[in-house]
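Please find one structure pasted underneath; my questions will follow.
With one protein chain held back, the other chains of the complex are shown just where they sit.
Right, chain A next:
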Amino acid sequence: MIARGERAPSPIHRGDCVLVTSTSAPVVADNRPQPGDPLDPDAAISTRGLVKRYGDRAAVDGLDLDIRRGEIFALLGPNGAGKTTTVEVLEGYRKRDGGEVRVLGVDPARGGRRWKAQLGIVLQSGAGDSQLSVRELLTARASYYAEPRDPDEVLELVGLTEKAGARGRTLSGGQRRRLDVALGIVGRPRLLFLDEPTTGFDPEARRQFWALIRSLRDLGTTMLLTTHYLDEAEALADRVGVLARGQLAEVAVPTALGGRGTAPAVVSWTEDGARRTAETATPTAFVRELAGRFPGEVPDLTVARPTLEDVYLKMIGQSPRGVGIAASAGERGAERAAERSEGVQS
C-alpha cells in the first residue's frame, strides 16, 4: 500500500535532461517476469500467460507483465497488436481465455464494486452526447464513489473550468477528451487506465495533457497508458512495453528500448562537398578524430542514435530501417539531429 502523494521509486532519473552515454548499459534491467513466475502480489497489475482469443485468433497470446505501484507504464503497438484487448481484460470488460491476472490484488473477472471504486478508466469512446453540463456529469460520477475529488478541482486540473456550465454534447473533440479524463479521475483512483487518451489533440493540447498526467503521477496514481504516439510514451512513461501479435516484444525504459542506449551512433558531416556518414560505437572518439581533420567546425556535423520510432518500427517488423538511420537522420533536418547530438555529447 503506497501512501498517497508518495512516489514509488522511479526506475530512472527523470527530468528534462536525460544523460545517455555511448558506453552506459541500460539504466535499469528489463526485469520482466518470466512465464511460470508467481504473480507479484505487490504489483498494481500482474499477469502470467494471459490469453484472449477471438475465434481461432489469439489477440493476446501469453502475456507476462508486472506493473509497479506508482509507475506510468506505456503499452505501444500497432493496430491489432492486442493493446485494447489486453487493457479491457485488465479493466474487467472482457473475460480472458487463459492465464492468471491480478489488478490491485483482485482477479478482474471477479472484481466487484469495491474493486472498481479504486480504478479510473478512460476509454477510447468517451462520454456520450449528454444533455447534462460538464459539472453535472462530474458531480453525478463523483457520487458513485465514497471519497471522490472535488469536481471543481478536477475541472481546474483538466482545464475545463470555463466549460463547467456547457452541456456535454456541445464540447469540441479535445474538450470531450479532457472531460473523459476528468470523469476517469474524479473517483480518486489508485490505478488509472488511459486508452489512447490524446488521439485527436493538437500539439498544445497534448502538452497540457502531459502536464496533467505528470501532476497525477505526483499524487501517486499508477497509470497504464496505451498510445500510438511514441513521443508521448517517451515523454510520460517510466517503462514502455511493445506489444506485437499479442505478445510483449520488449519491456524497457524508453531510452533503452531496443538497445537504443548502446546502439551504434551515426555520425554525419560534409566533406569535399559530399555528405558522409559513419556508424560507430565510440562516437566521442570518432568526433574528436574528425575535429582534428578540420581547422574549425566540422561542417554539418550530427551525431544520432536510433529514435524510439526507429527501434519501435524494427521491433514490430515494419519497414526496419536499420542502417538507413544514417540517411534519414540527415534528411529529417538538422534541428532534430542536433538535439540528439547534444544529448550524446553532454
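For the reader, a short list of remarks on this structure follows.
Following the convention adopted for this analysis, a residue touches a chain if its C-beta (ideal position, glycine included) is under 8 Å from a C-beta of that chain, and two chains touch if they have at least 3 such contacts; residues count from 1.
To be clear about the criterion, contacts and distances are computed from a predicted model.
Matching "Xanthine dehydrogenase small subunit", "Urease accessory protein UreD", "Transport permease protein" or "RNA polymerase sigma factor" against the UniProt entry of the left-out chain gives the name "Transport permease protein".
Within the whole complex, the absent chain has one touching residue among A:48, A:188, A:206 or A:260, and that is A:188. Touch with the chain omitted from the figure is made, among A:34, A:79 or A:125, by A:125.
Summary of contacts with the chain left out: across A:48, A:68, A:83 or A:116, the touching residue is A:116. Where chain A meets the missing chain, the touching residues are 1-5, 54, 91-94, 113-114, 116-119, 121, 123, 125-132, 136, 140-141, 143-147, 167, 183, 187-188, 190, 219-220.
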